[in-house]
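Removed: one protein chain of the complex. Kept in place: all other protein chains.
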Amino acid sequence: MAVNRYRLLGLLAAISALVLVLWLSLAMGSKDVDFAALWPAITAYDGSPEHVIIHDLRLPRTVTGVVVGIALGLSGALIQALTRNPLADPGILGVNAGAGFFVVLGVALFGVTSIQEYIWFAFAGAVVATVAVYFIGSRGRGGATPLRLTLAGVALGAVLGGISSGITLLRPAVFDSMRSWSAGTLSNRTWEIFTTVAPFILVGTVIALAMARPLNAMAMGDDTARSLGANIVRTRAWTIVSVTLLCGAATAAAGPIGFVGLMVPHVARWIVGPDQRWILAYTLVLSPVLLLVSDILGRLILRPGEMQVGIITAFVGAPVLIWLIRRRKVSSL
Amino acid sequence: MRTDLATPVQRAPVINFGRRTVAIRRFGGRVSLRVDVRTLVVTAVLLAAALALAVVALGLGEFSVAVPDVVSALLGQSSGAVNMVVVEWRLPRVLLALLLGAAMGVSGAIFQSLTRNALGSPDVIGFNTGAYTGALVVILLMGGGYFAVSAGALVGGLVTAALVYLFAYKKGIQGFRLIIAGIAVSAMLASVNTFMILKASLEQAMSAAVWGAGSLNKITWEQVLPVVVVFAVLLAVLSLYGRRLGLLEMGDDAARALGVRLEGSRLVLAVVGVALTAMVTAAAGPIAFVSLAAPQLARRLTRSASVGMVPSAAMGAFLLVASDIVAQNLFAPIQLPVGVVTVSIGGCYLVWLLAREVKRQ
Partner (left out) sequence: MSKELKEFALTDVLDDPVGAKAAGAGVAGAIAGARLSAENVSLGYAGRTVSEALDVRIPDGEFTVIVGPNACGKSTLLRALSRLLEPSTGSVLLDGKSISSYGAKEVARRLGLLPQTSIAPDGITVADLVARGRYPHQKLLRQWSEADEAAVLQALEATNVEGLSGRLVDELSGGQRQRVWVAMVLAQQTPLLLLDEPTTFLDIAHQIELLELFRRLNREGNTLVAVLHDLNHACRYATHLIAMKDGAVVAEGRPADVVTAELVEHVFGLPCMVIDDPVSHTPLVIPLGSGAAA
């Protein structure tokens, strides 16, 4: 089909963009490095300052950025398909609030300070919150309908967010730590962090891609989905597992980064239409592009200092969004 | 046909609405109203509870006053220390809690009805985020006092709403363009806010965060009058347009077929909703969760079809007064910003209601 051929070409273009951005991410920063020097730095590491920057700082950072980007984008696409609410972002199941809450507890009660320790608290919080939301949302007639899940997520997120705010406003030291964490950043991401979260993101991604077909069926309503052979309860459950793994791991690794999960799936849908398989494929490639471009800009704008990626992402993505909605061809949510 | 004089006069058959309703007709039919009994009862109970809590709130604090003394102070029958504490210090705050809570309940009801989405809120057009930006600029860069911060918040919020409207306008406003533009602008401003908080000194950042959470801490009588006036005006406008809200929910065609002017009604209702939010934000900072939770909670209690404005107002007032009591007294003498508590209490209540629903079905 001609349409599929265009989609495939678009995907290849996106992948090329991703590769380019990957190299840029390795090359640019507080000190720019020649493209020529990049490959030897990875393959023939010789301990020189340049190689150190690339191999020990930028490579793990870039790779973490890629997986975090993928995780955020995919979880956003899944959540929008699951709740059938175009205003949903992955945080709507309370993931961010749960992660933040546990990190606050960690800092306040256990004096946790290093990112390595943050990770486990954040991840645990994300999982606990999502399970609680699913549990609350699935009681009552009809089970975990999109509306109930959404309301439960908003409610629980509010509670946890409120308590977190309360604690931080009572303890200045905690406030200070949290305001750094809540900006969302990719700086100082080490290999250890990457290897900690990557397995979860990998599993989450595999589940997400497997959910593409069932979610296509569910998009047309529960009854149609059942008649097409989709198992609704199982699809919902697996989707939520995937969102938890992906969004939880991403938030644990880099702090709460919004906007990517909300908007990239929309843009993907505008480009390729409502087929979840294509949406997920495009989201998989475009989200890390957005995140890495933002990260690169963050490194360049305040040289030799940095601006956190969580702050820049909106400024990169929002203008693109506004430009898109003003073009005539864009259809509804 | 035999006429049986003993048979009572036949009353006109009554319509079964599925719920108990009462028709009120006075002045020879010139005033008539149909009231749903359950909604009336729920609203009355919520109002009574809110007022009761208000009286309690007036008595609590470092200088505690017994309830009978509070009541006599309110009736103007006491003097000296009790009068000063209750009427001059605490009453403006409690009064404002009632009014602002009601305003937020109504605003939330309007937006959830207009957008036909349970998550509908004025922040769809980025108002709260923009207000925070304006306030931050005043607090962090200009070091302004209460009224300056209010002004900054108002300007920030309104400019943002106008920007979003402009971005979305292309030969008319299409619903989804407005939403996406709102999300885009909100996200950018949220980033700006995070950046400003990060770069400020710890002390400044914390005081900004307190404002950002929404606080009733510094309310005096000066702030109450403007709120009363604005609220009264907005309610007057709303009473004319209120019923159209329910009709708009039935879809554009059905609403127009019944004689509702679509664009005009929607614009007026949206402006009133935003104005109510602006009023709250200017007076106490963005207390977000009440406008989301109050209509949903009210709807579940009254088990009615649409988000009613009056029960939402009563629920909002109740939530805010209750939250303020907790905020002031939980960690006394440290006062929490009320917004932190509303979010926690409102969320808990909503979770509880959702969890309880299994018993009903």
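The letters A and B name the chains in turn, as written, and every chain counts its residues from 1.
Everything below uses one rule, namely that contacts are C-beta pairs under 8 Å (C-beta built on N, C-alpha and C of every residue); 3 or more make two chains touch, one makes a residue touch a chain.
A quick note: this is a predicted structure, and the numbers were derived from the prediction, not measured.
*Asks:* I'd like the shown chains that the missing chain touches, ordered by label.
*Replies:* B
*Asks:* Of the residues B:Ala162, B:Met250 or B:Ala332, which one touches the chain left out of the display?
*Replies:* Selected residue, touching the omitted chain: B:Met250.
*Asks:* Kindly state which of the options B:Lys170, B:Lys218 or B:Arg261 is in contact with the chain not pictured.
*Replies:* Reading the full complex, the residue touching the unseen chain is B:Arg261.
*Asks:* For the chain that got dropped from the picture, name the residues of chain B it touches.
*Replies:* Interface with the chain not displayed, on the chain B side: 12-13, 15-19, 23-25, 29-34, 116, 239-240, 243, 246-247, 249-251, 253-254, 256-261, 303-306.
Rule of thumb we're sticking to: only the chains that are shown with their structure count from here on.
*Asks:* Roughly how far is chain A from chain B, centre to centre by C-alpha average, rounded to an integer in Å?
*Replies:* Computed value for the inter-centroid distance: 33 Å.
*Asks:* So in the complex, which bits of chain B are touching chain A?
*Replies:* Checking each residue of chain B against chain A gives 117-119, 167-168, 170, 176-177, 179-181, 183-185, 187-188, 190-192, 194-195, 197-198, 202, 205-206, 209-210, 213, 289, 292-293, 296, 331, 334, 336-337, 339-348, 350-351, 354-355, 357-358, 360-361.
*Asks:* Note which residues of chain A are touching chain B in the complex, please.
*Replies:* 85-87, 136-137, 139-141, 147-148, 150-152, 154-163, 165-166, 168-170, 172, 175-176, 179-180, 182-183, 258-259, 262-263, 266, 307-308, 310-315, 317-319, 321-322, 325-326, 332-333
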